[in-house]
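One chain of protein is taken out of this complex; the other chains stay put.
Right, chain A next:
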Amino acid sequence: MLLTIDFDSEEPIYMQIRNGVVAGIAMGSLRDGDPLPSVRTLGSEIGVNLHTVNKAYKLLQSEGFIEIRRNRGTFIHAGNAAKNTAQFLETTGESLRNMVSEAVTREVDRAVIHKMIDNLYNELGGNT
């Protein structure tokens, strides 16, 4: 998969790496077991600090999109739930972002939005 990094973007580079991988999983161009470059290789290819790449990989790992195996490398390990999440983020992320952005502009409290989402989730039958 091709990963595009824009140095002029407002989005931090680690988020661009993370979003690129999530989009790849959502669109099916990255599948379970596909290797990702090592932190060192990706850092020197892009020309960015290793901490930046590390941060992106740690985030992807904590979100359940990749698996970092010691001395073996980094692999896509999304599973179905993570794949669905990736697709959801890819298709709905932007509108969700717009909504939260509006809430921020109107100074709606963070807790109110959290509560709203929780209520909606329960109402629509979500049980996790």
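Details
We adopt the following convention: a residue touches a chain if its C-beta (ideal position, glycine included) is under 8 Å from a C-beta of that chain, and two chains touch if they have at least 3 such contacts; residues count from 1.
In this text, contacts and distances are computed from a predicted model.
For the chain that is left out, the UniProt protein name among "Cytochrome oxidase maturation protein, cbb3-type", "Tripartite tricarboxylate transporter permease", "Membrane protein" or "Multicomponent Na+:H+ antiporter subunit A" is "Membrane protein". One chain of the complex is left out; on chain A, the residues touching it are 1-8, 21, 24, 30, 34-38, 40-50, 73.
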